[in-house]
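Taking it in order: structure first as structure tokens, then the write-up.
As you look at this complex, bear in mind that one protein chain is not there, while each of the others sits in place.
And then chain A:
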């Protein structure tokens, strides 16, 4: 990761003799470290508090060196009474994985038709996909709710799968279009001349080049689905409740519960943190809808 983050310029400054700029450079490095510590502090504190007892978690001044315990996690996972988060975690997993899979199934052929063998006016189509992403969720929330209510789809995880697919499809089409267009057409033509059929070309020529990009796309779609609250809050109830909806149960204070809140927030965020760090290098491209590489 460090390697990819190093820009071309630093390579050239490496060679410059250590002039009067050096000390200032080190000072700025220190500032960067300080900023990183400040930004990371809330997360570090959340992690530390999740391993404290409720009494130690609620002190002023904060008890940094208090004894560590797993009580917060035990409380969260419901062994100390209260609702178990497992159904919600499983629902979130199903909704995120299934919608990501569906996104890939729809986006891959679409991206193919927008890059390798493009339709006429392919840029217009690409921008249509982008424009749907600019339509806020609240724009269609009420009709979707009424539709779900009248068709008995309320509190059904598969409704969320469909909605999350529509939420992520534009991002996926944009990202994959840019990854697939990195496949040189000359190679495809060469394969065609050698008599390779389309499935062979896709599997042997296109896939190896585009696979890292497809993986990054999948991870980003997974993150967005896992994070989503508004649809889930309105459209699910007891059965199909997702992890973010489960977390909203902690909005009102319940006595001493900081360790439990921290444990819960950390557990629910772990998949996103893992997916995000895995996709770190392609994160910008996905978030900027492929506009920045």
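Note that a contact is a pair of C-beta atoms (placed from the backbone, for glycine too) under 8 Å apart; a residue touches a chain by one contact, two chains touch by 3 or more; residues count from 1.
Going forward, contacts and distances are computed from a predicted model.
Chemist: Could you check which of "Multisubunit sodium/proton antiporter MrpC subunit", "Sugar ABC transporter permease", "ATP-binding cassette domain-containing protein" or "Thiosulfate reductase cytochrome b subunit" matches the UniProt name for the chain that's left out?
Modeler: From the choices "Multisubunit sodium/proton antiporter MrpC subunit", "Sugar ABC transporter permease", "ATP-binding cassette domain-containing protein" or "Thiosulfate reductase cytochrome b subunit", the unshown chain carries the UniProt name "Sugar ABC transporter permease".
Chemist: For the chain that's not shown, point to the residue among A:95, A:169 or A:214 touching it.
Modeler: Checking each option in A:95, A:169 or A:214, the one touching the absent chain turns out to be A:169.
Chemist: Specify the residue from the set A:53, A:69, A:93 or A:192 that touches the hidden chain.
Modeler: A:192
Chemist: Can you work out which residue in A:98, A:175, A:210 or A:258 touches the chain that's missing from view?
Modeler: Touching the chain that is not displayed is residue A:258.
Chemist: On chain A, where is the contact patch with the chain that was removed from view?
Modeler: 1-2, 5-10, 12-14, 25-26, 28-29, 31-33, 35-37, 39-43, 45-46, 49, 57-62, 106-107, 109-110, 112-120, 123, 125, 127-147, 162-163, 165-166, 169-170, 173, 178, 181, 184-186, 189, 192-193, 223, 226-227, 229-230, 233-234, 243-244, 247-248, 250-251, 253, 257-258, 261-262, 264-266, 268-269, 272-273, 276-277, 280, 283-284, 287-293
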